[in-house]
Each structure stands twice: as C-alpha cells, then as structure tokens.
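Supplied in structure tokens, the structure appears directly below.
Omission of a single protein chain aside, the complex is shown with its protein chains in their original locations.
Up next, subunit A:
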Amino acid sequence: MNPDEFEKSVWSLLDGSLDEEGFRKLEEFLIEQDEAQEQFVRMVDLHGILIQKLSDQGAPPSVFSMDEVVRRQKRRYFKQSAMAAAAVLVLVAMVMKGVFMKPAEPLLTIRHSEDAVFQVTHASEEDGDGGGLTLEKGSRLQLSQGGVELTLQSGVQALVRAPADLTLHDDDRIYQSLGISHFVVPPSGVGFQVQTPDLLVTDLGTEFGVISSPDELDQVHLFKGKVVVENHWGVRHKERLEGLQSRRAGPAGRLNPVDSRPELFMTSLEDKPSYLRLSFDDLKRDEFVISGNHPDAPGIRATLLDSTREDKRPGIVAGKFGKALELHGHGGCVQTNWPGISGRSPRSVAFWVKLPAEIEGPHKQRGFLTWGDTDIEAGKFELIVNRHRSIGPWGAIRFDCGKGHVVGETNLYDGEWHHVAVVMGGVVDPASGMKVQLYVDGELETITGFLRNEPDTIPGTDESSWMSVGRYLHAGSPNEGYLIGTLDELYVFSGALTQADIRQVMNGDW
C-alpha cells in the first residue's frame, strides 16, 4: 500500500465509508508497519481535534458541580436512547401488484408500482401499523426504484418517481429532498405545502409538479390553478404563479422562469421502469431517433460519429429486428447529449450484438456503452468486451465502474447474434454477493470480479462523459476503444429488470 492509498483508506475509514475489503487491506498494512500505526494515531488525533473544534459539543461548564453535569448527561443520554429506539421498517415490494389500502386513521397511504423498491422509516414505534404502506407525522419514504402514489387524509394526491426522498412533516406539508413529484390538490386540501431544500410551494387550489435534486436547484411546474412559491435563500423572492408557469430557484434567492415540462411528471402509476430505446432503424442527418417513455427521451440527441478511415465507416445493415448499426472501430460510434443514470439508482441495459469471430490485427479493448466520470473510483458505468484473461473469460461481457468490474462467462466473439443485458442495483447475486447481474441470450451468466465500492455513477462533472455507444472511455490512443461489431435494439431502463423482463425485451415484446 503506497502512502497515498494509506492516507485515503484512513480518511475513508474515519468517515465511515471504507468497505470491508479496504478495511482488511488497511488492517494488514497496519499490522505489518509499526510506523503506519504511529501515523494512523496522529491522523486520528487530527480527526478528533477537528471534531472537538468544529462540532457543537464543548467541555462541561465549570460553574456547575460535576454531579450536576453527570445528572444532565444522564438525562440527555436517556433522551437520545429513546429516539435511537425508533422502529425502522424496511419493505422491499418487488413483486406485489398495486396493493391499495385506505384506512381511516393514517395521514397518508401509499400505493406503488409493481417494480417499486422503497423504505419507510417512522418516527416512533407506534406508527406505521399499515404494513409499511402508511405514513404518519415524521415518517420518511425513500424510493429507489419505480413509482408511488401517495394519498393524504385531505385528499391531496401525489405521484412520485424514483429516486425520491420525502418526509411527512404534517398532515398538510411534505418535505421533499429528492424526487420528481406531481401533486393534485382538491379544494379540501388548499393550503397544502411542499418544502424542498430550496423552495416552499403553497397550494391555492391546483395541480403542480416539484423537482428536487442534490445536483441542481429545485423547480416548481404549475399545470393548473395557482401556487405561491418562495425561495429559502438570499433575497428570498416570493411569487404567485397562475396557469402554465414554471420557476427554478436562483442561487441568490430569486425565482427564474423555466420552460414548462409536464412530460417529466408521472400522471399515473407505471408498472415498469421507464426506458430509452435506440433501435437504429431511423437515421436522419446523422442523428438516430431515441424513443421510449423515459422523461429525458424527447430531449436526447444521438449523433453518429464517423470513423477516421474511409474504409472503416459505420453502416446501417439488416439487424435482429429491422436495421442495425455496424461499426468498424477507428472513431465510429454514437455520441449522445444524455448524462446517463446517476448515483446508485438501479438500472438495466440490454442490446443485441454480433461480434466477428476473427478480427485482423491485435485485439484491443472495445466498448459497448459508457457514461460517467472516469477519474473517480466507482464513478463510471461502462460495458465492454473483456480482453484480460487474468480478470475473466476472454470475449465476455464486462461491467466496469472504475476500480471494480464484473465479467460474464460467454465468449461473444463468434460471429453470431447474442442478446446481452446488464442489471445493476437489483437483487444480490447469490454466487458473487454483488448487486450486478449479467445475462446472455436470456440466461444468467456466472460472474467473476469484484466491486471495491458500490457503483456510484457521477454525471455532470468536468471529467464526465455523456452516454456514448460503441466506445470505451479509457482507451490508450484515439483509435482504440471503438467497437468492431453490429448493435441492435439498445434499451436503457431506469430500474432493475428481472430475468422474465429481460427475456421479454429480448423477444421484442416490451
């Protein structure tokens, strides 16, 4: 372990973000190196001093007797213990179909899509007797996949798309730190409020949508009626909106107009993850048509980039279904303006591919699809053809996130069509213990590899790449990394598909 790695490991450990493998490596290093132990203790000292200096806890006041201090500490500790005993209900509803409950007492009931994955946390043990499908004051809902429909006692309804994080503050106020939500407020619910990290939206009898994300400033989109929206920051601008108006929170506290985007918001519970589809059937002036029901689909451009060699230009050929894209390396690929699915959100990618049985010249690393940040560990999402036998079977599908990879078993270099699918963030693969599954022709691959950290894709940085198809990001020269092969029916899903779903996609039945 070099000094840089050691230092990173220690700080990650002290921040509580070092995984077990990293922890064991650090432990082994510390056992072997007495000097490293000394350094570790000094780093712990610095960490402790920073905690003491910058936290809100100070030394006991000197004007009180120590017995009084101990009595106060005991009272505070008891209160903290009581709160720490709050019930946490974890409900994973991968297969339940639209269960609907409408009890008289709960402030809020939940109905969810078939593929929804969410967690409900209640503020006290007494709450949440509805089997995890109700919220009371202080309850928190974290949605990682799919959608939910929330119904308040007042009749307010909300359709929420994953990823989302909401807390029910009161019977007429929801705090949304993350999510894209569509609210319909009946006359009985006027005065209902949605609070986000940037905005407070107060309903005056209406239908509106709220977007909150840690990566961007929050937005409100009004579809009908009236709302009052206020920015929490700076000059705290407040405005009354009517009709079809939308605003984004400005960093200085203003409210800036933005285009109204009703297509971003759910209008009903969708039972399947939203998706993008690149069929390669429709090429207009070097741009492929992107279809699908993902909210970003209408704005995505997929541009066919030409090769640097005249004899290696991409072509449109007969595919598995309709037309397909034939690539010959040397820069030919498809570049989009879409940042991809970010963070740890579940996702699935599926496509048909035919790779040649023989390739002239030495075999190089070739990529199917990529997005994210290549400089930060676990920051990219990349699908490539494995060429390192030390990592896994040659020619097999490989998922790479940066300092972590998972490899399948089937050699795809055989001149035949194969359906390939990668699912991230769904169920844990029992053999590998990782939340990544690889499929070839509808069958689950036996996988090898490791993920040092859970994949946490980072779009939107200077070093990030938007989604590109037929390309590998970390190539050594301008002409390396580009796919030699034929692609058809590429799908990207905003959720983890099951094997049955993948077979449906493979058969063209999605």
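What we mean here is this: contacts are C-beta pairs under 8 Å (C-beta built on N, C-alpha and C of every residue); 3 or more make two chains touch, one makes a residue touch a chain; residues count from 1.
Everything that follows uses one rule, which is that contacts and distances are computed from a predicted model.
Of the names listed as "DNA repair protein RecO", "Cytochrome c-type biogenesis protein CcsB", "Electron transfer flavoprotein subunit beta" or "Sigma-70 family RNA polymerase sigma factor", the one that matches the UniProt record for the absent chain is "Sigma-70 family RNA polymerase sigma factor". Listed here are the subunit A residues that touch the chain not shown: 7-8, 11, 13-18, 20, 23, 27, 30-31, 34, 37-38, 40-57, 59-60, 62, 66, 69-70, 73-74, 76-77, 80, 177, 197-198, 214-215, 217, 251, 373, 376, 379, 456, 458, 460-461.
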